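Below is one structure, written out as structure tokens; the observations come after it.
Complex shown without one protein chain; remaining protein chains in place.
Order as written gives the chain letters A and B; numbering starts at 1 within each chain.
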Amino acid sequence: MNIIGKPLTRVDANEKVTGKAKYTGDLVSPHALIAKVLHSTIANGVVLSFDLEEAWKVPGVVDIVTCFEVPDIQFPTAGHPWSTEKKHQDIADRKLLNTRVRFYGDDIAAVIAEDDIAAAEALRKIKVTYEEYTPVFSVEDAMKPGATTIHEEKPNNVVVHSSYEVGSFDEAIKEEGLIKVEGDYDTPFIQHCHIEKASSFAYMESGKIVVVAATQIPHIVRRICSQALGVGYGDIRIIKPYIGGGFGNRQDALTEPLNAFLTTRVGGRQVRLEYTREETFACTRIRHAMKFHIVSYVRKDGSFAARSIVAYSNQGAYASHAHALVANAVNGFRMMYPVGAIKGEAFTVYTNLPTAGAMRAYGIPQIGFALESHVDDIIAKTGFDPIVFRKQNMMKLGYVDPMTTITCHSTGLSECIDIGEKHLDYTNKRKLYAKQTGPVRKGVGMAIFCYKTGVYPISLETAASRMVLNQDGSLQLQMGATEIGQGADTVFAMMAAETVGLTMDKIHVVSQQDTDITPYDTGAYGSRQTYVSGMAVKKTAEVFRQRLLNFAGFMLHKDPWDLDIKDNFIVHKNKTERLLSVATVAEESCYSLTNSEHISAEESHHCSDNTYSFGVCFVEIEIDIPMCQIKVLDIINVHDSGTIINRQTAEGQVHGGMSMGLGYGLYEHLEFDQKTGRMLNDNMLDYKLMTPMDTPELHVAFVETDDPTGPYGNKSLGEPPTIPVAPAIRNALLNATGVAVNSIPLNPEKLFFASRDAGLIQ
Amino acid sequence: MAKKTIPCTVNGKKREYTVDIRSSLSDMLRGQEGLDSIKHGCDVGECGACTVLIDGKPFNSCIYLAVWAEGKTILTLEGLSDKKGAISDIQQAFIDEGAVQCGFCTPGFIMASVPIINSEEPTSRDDIRKQVAGNLCRCTGYEKIINAIEKTQHKRIEEKKAK
Partner (left out) sequence: MYDFKNLYEPTSVEEALKLKKEHPEALILAGGSDILIQIREGKLAGCDLLNIYGLDALRGICMEEDGSLLIRPLASFTDITMHPLIKKHIPVLGEAVEQIGGPQVRNIGTIGGNICNGVTSADSAGTLKAYDAVLEIASIDGTRILPYADFNLKPGKVDLRPGEILTGIRIPKASWENTYGDFIKYAMRKAMDIATLSCSVNVRLSSDKKKIERLRIAFGVAAPTPIRAFTAEKSAEGHALNEGLLKKISEGVLADVMPRTSWRASKEFRLHLVEELARRATIASIEKAGGKING
């Protein structure tokens, strides 16, 4: 391949280093009205009344809308492809503004004003009367008999309870001589922390409601807005400019439905609804906190006889993506080590906390921590070698998952492990470090993962691409798939250039999605775009290329099937002599007085396959026991993501995922007031996102496999790098101290209590 | 509300802005000069996306009152390109090293790195990290950002030596 695999710079880099790239807030009119949302200050109850008198007196207030005035429509917010089967549809459990308050921060009213100061002042002057119920914050409390019902549709607060069994667990554990290992593992709520806040503005034009929004999923948001307002899909138009990160938070309708409604209240004037950082933390989405109970039965030969898992996922106030995440987690539990009998059970439970939704790797960072910690607990109990044990039991080539039928079409996991092991000298160091005493110790740890590339067959996978030939021989590429920072536009451009036969400078990507114009795609999530949307690019490029060749054949009086395109020129197949430039073909195709034909192509791709990507993290840490601090000395992620389309952007994805994984393992968690349910650390100072000083040097390596189902042999990469880091650190701590800490983050206070309980601190 | 006229130098040009005294510097520069490279990620000086240089030093323009800019020399990302629009070495390094992803923190990071690349002596990677510790990025893990800054600084020092 000519272009695929080259470490090319991003197609949007120049725009971004010069400040020319326009984000939502850069496009808003200076005359836009400003909307602000009034959030509830109780976690569970009902709004009885508002006193708006003082708020209306604030100069500049244009409109105040309360939960008593919005359409009586419950709508879903999850960024899933719509299912035409009712039982598979997302749960519709919220209104634009809610009378029934379900978390501290629920949307109960909104003010539209001439400026932000007036809007903020009016909010402060609204008085609310509530009827309060006892809030529940933990899964345990929410499931207790007598707990307040949060949504009447789910009287016991369990959103979904599911289970599966492969083989017979009860039979399998009857085998003689099995070693039983059991553990409980907890993961915290965290937040995405994209640097651009949740933001949109809306106005009406030609009878339509137009919403410009920082979203990963413009086409899905259009559907959700239409459902929320009770208008047709065609009455809504969503425009997605550059966005400042997403990480799954924006795989959900956030400010858009309410913003769409608010502009209709002021005659279609432009209304801006940008959340503050605090609102972005507490009132968008967060990552589910999950609790796992794992039991394993291991044979003396190091193979699994049986495993079981029970998982509880704290959903918070609204369903959003609901059970899909914990279901993915317990499925991941099965897939990683598909040996012996396996049974899984999962609960998703409503509580009176902020709503959990999608976040990078969708339930797998949670199970990744639990499972890979558990594997090292098995190693600690049995004395097996951690690498041999994993290699013996992990997914192999050709595996077909019995529940989903997803097949392992390619795997380089074993090689990934070998590269990481060598980088760290893991095996030797692990033995050496196990014998340490003293206050400062070192440790090494590892963790592996597997990750599905798309969402098939759980959900629809569909994508489309459009290519238009410009008169100079360059190509306009339009995608329904979205650039959210991950580099999608760059790899799509590379794919188009590769398959059509043009050089990169001839590809013009239209980065912005506009649902009135752009081809349909479900959007950026699930690490699906290079795989699913990439196939749409490939198919479109093949059709486009053939149309170009047909016209060139006509011009050259040659059979188009004998022709090819190389580096912007028409050539004979397998020859290099340039017959004609694509620019000449383009000009002629447009302006020919006899045969004008506008060359373009648009193809959609319905993807009905899936494949696994793999990887590993190896880490070396130092712990200062009395200071309760972990320092990362060395860290490497090694990934099998199939063919790497662009090494530079791929490395960037891995770095970012590692950093997020380091935060997950060491620093990040959301804190809530135990009485009120208010989020306490809803800002960038109190929420400990890793700063440049906290981040170690990050090492990356790839094992390239050629996946037969990927458009160019590629598999998922966007989400996976974040998965294995936290358990690798936890296992390194186990190696250093012998102390197994089964919850993250491994922050100083947790280390203090763990070390004290283990007698390492007096 | 009360207004005030603020004379200052912005990206090499002498300017006078009449602003509501309640404006932040970022409000003034975005609103009156269209300098949209200045981003708001937190509005409280915690993310660094609004970083500009004031008299050569990095400040968060979101928590800097516009009235304080009187008589100051301000540089934003837009001021790094030359008059014909050719970008500077540090911007090019961010492109070449792949230091850009979503791009929202990029302007602030580049501005925070300007004092580093102007340094006469090489700065260690740890010190570079310290000098950009007021800027947060969720996409990159900082690795390639640090690379871009380090390489630009080394290149500048080499060029100075060659002269």
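Side notes on the structure shown:
Going forward, contacts are C-beta pairs under 8 Å (C-beta built on N, C-alpha and C of every residue); 3 or more make two chains touch, one makes a residue touch a chain.
This is a predicted model, so every value here is computed, not measured.
Across A:L48, A:L432 or A:L685, the residue that sits in touch with the chain not pictured is A:L685. Note that of B:G41, B:P58, B:G79 or B:G141, the residue touching the chain absent from this view is B:P58. Set against the missing chain, the residues A:D564, A:E588, A:D694 or A:E719 yield one that touches it, A:D694. By the touch criterion stated above, the residues of subunit A touching the omitted chain are 115-117, 120-121, 124, 626-628, 667, 671, 673, 680-681, 684-686, 688, 690-694, 747-749, 752-753, 756, 761.
Listed by residue number, the positions of subunit B touching the unshown chain are 2, 20-24, 27, 43-46, 48, 51, 57-60, 63-65, 67-68, 70, 112, 130-136.
As a convention for this text, only the chains that are shown with their structure count from here on.
Residues of subunit A that touch subunit B in their complex: 7, 9-10, 12-19, 21-23, 25-26, 30, 117, 192-197, 242-247, 276-277, 484-487, 648-649, 651-652, 655-660, 683-685, 689, 691-693, 695, 697-698.
Every residue of subunit B that touches subunit A in the complex is listed here, in rising order: 22, 31, 35-44, 46-47, 49, 76-78, 81, 87, 91-92, 94-96, 98, 100-107, 110, 125-126, 128-130, 132-133, 135-146.
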